[in-house]
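Questions regarding the structure given below will be posed in turn.
The complex appears here without one of its protein chains, the remainder shown in place.
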Amino acid sequence: MADSLRYAETMPPVFTLTAGPVDAYPEVLRALGTTVLYDYDPAFQAFYQEVSRKAQSVMGVDTPPMILQGEPVLGLEAAAASLIAKDDVVLNLASGVYGKGFGYWAARYAKRVEEIEVAYDDCIDPETVRRYLTEHPEIAVVCVCHHDTPSGTINDIDAIGAIVAEAGALLIVDAVSSFGGMPTSPAACKAGVYVTGPNKCLGCPPSLSLVAVSDAAWAKIEANPHAPFASMLSLKDWRHAWKETEAFPFTPSVAEINGLNAALDRYMDEGADRVWARHALTAAACRAGIQAMGLSLWAVREEIASPTTTAVRMPEGVDAAPVMAEARARYGVSLSAGRAETLGRLIRIGHMGPTAQPIYALIAVAALGGALKAQGVDIDLAAGMAAVQIRIDAA
Amino acid sequence: MADSLRYAETMPPVFTLTAGPVDAYPEVLRALGTTVLYDYDPAFQAFYQEVSRKAQSVMGVDTPPMILQGEPVLGLEAAAASLIAKDDVVLNLASGVYGKGFGYWAARYAKRVEEIEVAYDDCIDPETVRRYLTEHPEIAVVCVCHHDTPSGTINDIDAIGAIVAEAGALLIVDAVSSFGGMPTSPAACKAGVYVTGPNKCLGCPPSLSLVAVSDAAWAKIEANPHAPFASMLSLKDWRHAWKETEAFPFTPSVAEINGLNAALDRYMDEGADRVWARHALTAAACRAGIQAMGLSLWAVREEIASPTTTAVRMPEGVDAAPVMAEARARYGVSLSAGRAETLGRLIRIGHMGPTAQPIYALIAVAALGGALKAQGVDIDLAAGMAAVQIRIDAA
Amino acid sequence: MADSLRYAETMPPVFTLTAGPVDAYPEVLRALGTTVLYDYDPAFQAFYQEVSRKAQSVMGVDTPPMILQGEPVLGLEAAAASLIAKDDVVLNLASGVYGKGFGYWAARYAKRVEEIEVAYDDCIDPETVRRYLTEHPEIAVVCVCHHDTPSGTINDIDAIGAIVAEAGALLIVDAVSSFGGMPTSPAACKAGVYVTGPNKCLGCPPSLSLVAVSDAAWAKIEANPHAPFASMLSLKDWRHAWKETEAFPFTPSVAEINGLNAALDRYMDEGADRVWARHALTAAACRAGIQAMGLSLWAVREEIASPTTTAVRMPEGVDAAPVMAEARARYGVSLSAGRAETLGRLIRIGHMGPTAQPIYALIAVAALGGALKAQGVDIDLAAGMAAVQIRIDAA
Partner (left out) sequence: MADSLRYAETMPPVFTLTAGPVDAYPEVLRALGTTVLYDYDPAFQAFYQEVSRKAQSVMGVDTPPMILQGEPVLGLEAAAASLIAKDDVVLNLASGVYGKGFGYWAARYAKRVEEIEVAYDDCIDPETVRRYLTEHPEIAVVCVCHHDTPSGTINDIDAIGAIVAEAGALLIVDAVSSFGGMPTSPAACKAGVYVTGPNKCLGCPPSLSLVAVSDAAWAKIEANPHAPFASMLSLKDWRHAWKETEAFPFTPSVAEINGLNAALDRYMDEGADRVWARHALTAAACRAGIQAMGLSLWAVREEIASPTTTAVRMPEGVDAAPVMAEARARYGVSLSAGRAETLGRLIRIGHMGPTAQPIYALIAVAALGGALKAQGVDIDLAAGMAAVQIRIDAA
């Protein structure tokens, strides 16, 4: 390809098909530019409550979730800091880089962290969790990552949540990159603390967390003398912030709240079922294409592959970085790298929010396949593209 | 006034003349809606470095400041958590609610916090600081708030900074609501850690902090075993994040970075001197009008009143809340309340970013004066408005 | 005033208080950036019909008005070209530059144009029209400008319209800068062709016309062999374009239609009565201030001054241009010049859409008064500002 036709690194790509930050919905981008209101202006107070109520409705919870003013790692760190008390024994479930990472936060606050770890292309067997909890009744908190994004794999949090509830422990769920793109809710997994954010499947830019806390988890947090307060890491500070009568612990990110509002409206207008269905179909078509080309999914079994991200295993001896660079330079398509243990070994295609439309699977397969070909990897690109189309048409 | 002509609480006000969140520049609002890029896309990597360099230039520092991904209370909490070690004795300077509040964070991390406190309508005398430091050579860190926003008063941080430096201690400066609106920089006050944000005088929505750290402060932070890392509260995590070769500790707030870039461009295009001059003139005209109406500044002496906020003392027996509500309902002008000790006792008029234009002083004086009159307070509104105009014209 | 504090001509002003183009509503500005749809896409077809229906509702007509794809001079020229036939005798009513100007278009298409002309600071007496029509039963079309913007004066089109209807002639009304800012509608003035646009009191940028045509006028247009078709100047081409089943004669201005939609929503949400009331009060307060300063309205009697524009007569020997330049340089306030006969002799303050808020009258009076003072004119600025405030508070 002539150099003059390649996309320069300084130009934005044509498509951003990543696992986050993701392409935002145009409605959201426009809403970000709404006139900034004073946080104590009555119009903003009413608006904030309204947005909180919409988030409550979308998450299916009894009181509005907290909208923490930082991307979901804030929600996760705050969850660990708030819920885990000094004498708690915690069970961390690690099936990927993010789940593993949460254990480090847990260890900061807990007496002891136990861990069930599986290979990062696999997922946690709920029965193992059941056995573990039976054998270790002292465990107070269990932590699980729903969609371990760096692996593109899904844990069965509803099954795990039922087991944890039965054992009388509290579950912290990282549902950051699954919520809004597939059927999942705090209630369905009986979560103690359920952390997600608008910056993945809801199609917003990163900068806010959504955190739902159960009554039992609130009781534990309020009883925890070390739970942060008067701090960015505090859940307690924000518990009642959605009420018009309550002060904000600090200034909310007004523009991002405007964006969130647009995203929630859009989600409810389209309908959760339809949104989930197009995420699922986009991912299914993408997987069909990847496999038909002769590539493998990173996930050890297709049924644990996420409907919101497809992680593609690099063939033996192929480094992901130059392939990603080639996809971008040649087709203008930006894809996601792995992280830590998965870095270099896989490439991720995000199906989140505005890019969770089946036709995007074709772009992704074409760009990834074409880049691999250009790097000398022998794949059947035509078969891949055909398989995408067939899968879409079979829906 | 007929009810039908009053501004409903559900309608946004006509003017937001608050001390924060402030009205944002239109350039910034438009920039927030820029296409969201993947944080590891080369175009974003180059862009982030470019924005960091602009922030460096605007702040007059040797390396890019850290752009923390939360409004400046994050920067302040992170500064306390990072710089103050367990065996440090800290001197906190409190001339207002924000300065006082920082002491609580300091106390969380220090062995002991000493405090020089003055009335919240006054400011810290640098000579008192000198004497204190001479008498207490064990003090390692001094904390000061430049513009204590809830009081609208300014501390002489350049004089204080020189004294602190001489004493061999490190200074933490809260310059959140002064930087960008008046002459101040990390170098001028010899700050160890200088915290500000784009959400005040730079005219952005709240959601980011800008933190400059001196070499000496970095040495202290790196030596502090309890300085946060792998945490939202960490300065260390972000130290090198501006470099293209470095990973982000977590996902940056892409949209807000786009907004910051526009704000920095605008600031440099207009020129810092002109920006500061219009902040100063707006405040001076506002103070002239307030006093000519027969009202008093909150500041005990006019020379310590901030060029970025005018705090107006409520007359004896007058509560601020209904006055603010009246200004909004009658004229569509949203003003700021006080905070904690100053709540109810003063009303604040912000002069920050886009509202730091002299003609806005007239709107503020008219709305505040008219609301007071409507509440039965005897003031000379015509004299107030005339004084504003005369002050502007004398510039 | 120090040069460094004056607003450079290259910088945008702080306030645009003009009679058009006017400051647009923020909702409209954001809507302009909506994703562009193909005009024959079913989503756009449905949307265009919906916008047409909203315009119909706001204008109070039986079928959707035509949305012509050019600012309202297009609507006016098209009205003349379409309605006026070669053998028509036309009566043109001229009380200002725009009314006078319409006569030139009329003359292009008519057999003969008669004219009733009054001084450009006065308005047409409906009884004169009645007498004229009685004496000249051959007159087929009467043309009137509701708000002759270059003079800031209002003709009583409802009275005139009743007389014209009685005489069996058809009325062409230019309601460009009155509609949406005061009580006026095609029905109220029994208009044959009623031309307005979203770019004045509805708060949009200039680029569209709204044209309502009565059944009788349609009959005349369809019978006119020279009425334009297949032309930018055609009304006929667009008659049915709002229907989903009909093709567009040429491509609609998609972005501007998006803006119009937002403007109509905003207007209906606030309610026409409230919108009109704030236009009226803003203008009344402005006039009170102007006169209290010792200046005169351009309008020979206050009751004919427009609620959407205040035209201020320059004192003897004072040229408007340097005064306007001074208001802009000194206060950042952009005001409107006169046109043709009124150029240089008056300055206009627009009260349209977002600037039709009473507090803006204060800004306008202060800026205009201050500029005159700076130019050496002896006025009582303090009295002017006080009068504005008193008038607002008396509402």
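Every chain is named by a letter (A, B and C) in the order it is written, and numbering of its residues begins at 1.
In the analysis below, a residue touches a chain if its C-beta (ideal position, glycine included) is under 8 Å from a C-beta of that chain, and two chains touch if they have at least 3 such contacts.
Here the structure is a predicted model, which is why all the values come from computation and not from measurement.
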Full-complex contact with the absent chain, from C:32, C:61, C:110 or C:286 = C:32
Can you work out which residue in B:18, B:34 or B:389 touches the chain that's missing from view?
-> B:34
Out of A:54, A:278 or A:313, point to the residue that touches the absent chain in the complete complex.
-> A:278
Given C:16, C:214 or C:357, the residue that touches the chain left out of view is C:16
Chain not shown, touching residues in chain C = 9-13, 16, 18, 20-24, 29-30, 32-43, 46, 69-71, 73-74, 77, 104-105, 199, 205-207, 230-233, 250-256, 259, 328, 334, 336-337
Would you write out the residues of chain B that touch the absent chain, in ascending order?
-> 26, 30-31, 33-35
Touching the unshown chain, chain A contributes residues 1-2, 4-5, 11, 14-15, 33, 270, 273-274, 277-278, 281, 330-333, 357-359, 362-363, 366-367, 369-370, 373-374, 381-383, 385-386, 389, 392-393, 395
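To be clear about the criterion, only the chains that are shown with their structure count from here on.
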Chain A and chain B have mean C-alpha positions lying a whole-number Å distance apart equal to 34
Chain B and chain C have mean C-alpha positions lying a whole-number Å distance apart equal to 44
In angstrom, rounded to a whole number, how far apart do the mean CA points of chain A and chain C lie?
-> 52
Residue ranges of chain C touching at least 2 other chains are 33
